[in-house]
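Scroll down for the structure; my scribbles are underneath it.
A protein chain is absent from this complex, but the other protein chains hold their places.
And then chain A:
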Amino acid sequence: MSHTRSIRELASDLAAKKISAVELTEHFLKRIAAHDERLNTLISRNEESARERAAAIDAGDNAGAALAGLPIAHKDIFCTRGVRTSCGSRMLDNFVAPYDATVVERLAGAGTVTLGKTNMDEFAMGSSNETSFYGSVRNPWNTDYVPGGSSGGSAAAVAAGLVPAATGSDTGGSIRQPAALCGVTGIKPTYGRVSRYGMIAFASSLDQGGCFARSAEDCAAVLQAMSGFDARDSTSVEREVPDYSAVLDSQGDDFLEGLKVGLPKEYFAEGLDDASRKVIEAAIAEFEARGAEIVEITLPHTDLAVSTYYVLAPAEASSNLARFDGVRYGYRCENPVDLEDLYTRSRGEGFGREVQRRIMVGAYVLSAGYYDAYYLKAQKTRRLIARDFSDAFENVDLIAAPVTQAPAFKLGEKLDDPVSMYLNDVYTLPASLAGLPGMSVPAGFVDGLPVGLQLLAPWFEESRLLGAAHAYQQSTDWHTKRPAGFE
């Protein structure tokens, strides 16, 4: 059963020709055909190009590359040359990208085979995947529930075994939250670690690419291929990328021994659902059993994160999304009478409700007379939040916390209440604002729905996150559980 095997096992079988890239691709395409009508994880399926690519790999393309022949899916926020890149929006429903994002190019260089483009909240704005123009994704653990968002398609596809790994992007939690709600392992690296070139911009000072897979070990392999400096992204950081898999191999089971792990008391305060709390406490007890020292810490400005984020992200979005004007690409309204009409109707008809809401919040907080009170103020509170973390990391090596206050909610439950949806992001926003690397690791279940443990490390310490998660996954089996019906 290829879909239950680790990336390392698949890569070694591919390299040894025990299985061909074509066979592996066909296996996953069959799973997609069998299950995706129900889950709606993919906006575009690339069966033909995937088969051709797999055959080319079998014929010697990318021979010796780390992931040669491994099927993956890309979040539909990453531009893929010659393939529709919709960003979950009607605005880009007809947009066939003329170039590849750096992430897509690098993963192709590592030998991956792209099976499709995953569903997402429109322009990555949402925490439930319900704002997609292509309809909601369903959570494989219970199809009445949301998969989380915005990278909900990627998380659900990995959870259901439709792909071994998928890319995602995180602006305020869009990798960690769906990873938690779907019971998969997800990592958002430090801002600047993964190139944003060709990743459609939402909030440029926050957006960061990352990935989903079944385990920390699998994430390490995929992140390795995605990471590193890119001259085409002016916010990309010139800094060496460690060999993540080597770190896991060398320290393996002992990684947690002597590691000082801080539990921020603000993340365990009122609001955290009791059953989820028990799951997180059990995970932390396992860390302790493996030699970690657990201490309580404080991140005193946590309560400012939602307000700060919902000023800064919409402000940046209103500016970034100004490019969608109906002139050069994307949606254009029928029979515009003049240029103003062309702009306003194309944007009025092409953008969905949540995107329009955020553009307007952004335009408002940036408008004359309000800039200082909202935007500038939020940039200052952002520094307070980031400082909380730098202070905390003077005393601890790692932070552990819940990812969400509760497991997945029902489809439709929060759709008409944007504020309650926003408040949902309270545990993931602070690390995004600070630009820190973060992970979600499967830690258990509440009423059959997965719960994720959030791990945060200092800037550029992705290997510490992966090492800790890997050690935890050596003695727990939550990450190996599969939703009924998708075995």
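One rule holds for everything that comes next: contacts are C-beta pairs under 8 Å (C-beta built on N, C-alpha and C of every residue); 3 or more make two chains touch, one makes a residue touch a chain; residues count from 1.
Just so it is clear, contacts and distances are computed from a predicted model.
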Name under which UniProt lists the unshown chain, selected from "ABC-2 type transport system permease protein", "Aspartyl/glutamyl-tRNA(Asn/Gln) amidotransferase subunit C", "Na(+)-translocating NADH-quinone reductase subunit A" or "biotin carboxylase": "Aspartyl/glutamyl-tRNA(Asn/Gln) amidotransferase subunit C"
Contact with the hidden chain (one of A:45, A:90 or A:357): A:357
Among A:116, A:192 or A:262, the residue in touch with the chain that has been omitted: A:192
Candidate in contact with the missing chain, chosen from A:30, A:260 or A:383: A:383
Residue ranges of chain A at the interface with the undisplayed chain: 94-96, 98, 190-192, 205-206, 231, 234-235, 237-238, 301, 303-304, 306-308, 310-311, 318, 322, 325-330, 332, 336-345, 347-349, 351, 356-357, 359-365, 367, 373-374, 376-384, 386, 418-419, 422-423, 433-435, 459
